[in-house]
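One structure below.
Shown here: the complex without one of its protein chains, the others still in place.
What follows is subunit A.
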C-alpha cells in the first residue's frame, strides 16, 4: 500500500507540475467565471434571445420615433390576390417591428425574397390558402404559423359578422384564463432533460480526453525506457493503479474546478442571467450524487482499459492506433444513450444501464428521468465497481506483459494468447 501511495504521489506531482495542466485549469476556470459574471457588466439579453422589451414598448406606443425605426428594421412582402387582408392591425399585432411591401405579382414577391430585400413573402390565394416564401429558413422561424393565425382570425371575424356573434365575447369564452398548478410528484423529464443531456456529454468528454492522457502517461515510460527499472522495483499492479488513479484524481480535480466555478458563478448571478441556464446548471443534489458515482465508475473502468492500451505500444504517437476500438465503444454508448433520452424506460437503456461499458451514463439517465428501483441501481453499481477491479488486475497483467516489448504495437490477439497462457 505504501508503494502504491508513493506511485500515486509521484504521478500526481507530474500532473500538478505540468504547465499545460495548470494553464488549462486556471485559464478555463477564469474564462468561465468571467462569462458567469458578464451580465453584471454587459447587456446579454440579445445573446439569450430575451430582448423583447423594445418590441413591447413599440406596441404600447406605436407612434414614437423609436417605434418607426424598429418597424423599419424588418420588411415582409405580401401579394394579396383575393383581397383577404382587410384589417392591417392584425398584421402589426402579430408581426411587430415589420413594414409590409405590397407586391403586385408572385414573381415580385419571389424576387424581393431572393434579393433579400424582404425577409419573407406571402402570396394569399384565398381566405384559406397562402404560399410562404423565404430564402433560408432558420430553425425558429414561425412566420408561416403566425400568418395562419391572421387568416384564422379573419375567418372567425367574418363568421361572427355573418351570424351576428360578438367576437370579443366568443374569445373571452374560448380563451378563458385557466389556472394550472403543476405538481410533479415523481421526476420531471422536461426539466431534467437538458442537464442530463449536458452531463452525458460531459462524462463522454472526460472519458475520451483523460483516458488518452492516462494511456500516454503509461506509454511514456516505455518510450523513455524507465519501465524496466520500475517493474523490477515494485509490483506492476501498484504502478498501473497508481498511474490510473492519479490520472483520475488530476482530471476530476480539473473538471471539478471548472464545473464548480461554473455552478458557483451561475448561482451567484442566476437572477442576472434571468434564470435562462437553469435547465443546464440548476442540477438537484441527488442527481449530481448519482452522476458522480456512476460517472466516476465509468471513468475508472475506461481509465484502466486506456492504461492497459498504453502498455501495448512503445511510442506515444501509436496510442491512438491501439485505442481506436475503445473509443468506438465509448462513442456507440454515447450516441445510444443520447438517442434514447426520450425513451429512458425503453429496453435499450435498461440493458445499457447494467453493462459496465455503458452503465456510467445509462443508469444515471434512468435515475434522473425514468423509473428505476433501488436494487437496480445497487446491482448496476456493484457490477460496475466489480468490473473496475477486474479490469484493473487484467490491466496490470497486460502492463507487465507489455514491459520490454518495444517496436510495433502489440495486437489484442497476442494479449489474449498471453492471458490464456497465464
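Simple rule for what comes next: a contact is a pair of C-beta atoms (placed from the backbone, for glycine too) under 8 Å apart; a residue touches a chain by one contact, two chains touch by 3 or more; residues count from 1.
Assume contacts and distances are computed from a predicted model.
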Chain not present in the shown complex, as UniProt names it (candidates "Amino acid/amide ABC transporter membrane protein 2, HAAT family", "4Fe-4S dicluster domain-containing protein", "RNA polymerase sigma-70 factor, ECF subfamily" or "ABC-2 type transport system ATP-binding protein"): "ABC-2 type transport system ATP-binding protein"
Listed residues A:226, A:274 or A:292, member touching the removed chain: A:226
Touching residue (missing chain; options A:191, A:234 or A:276): A:234
For subunit A, the residues touching the chain missing from this view: 3, 6-7, 10, 13-14, 221, 224-235, 403-404
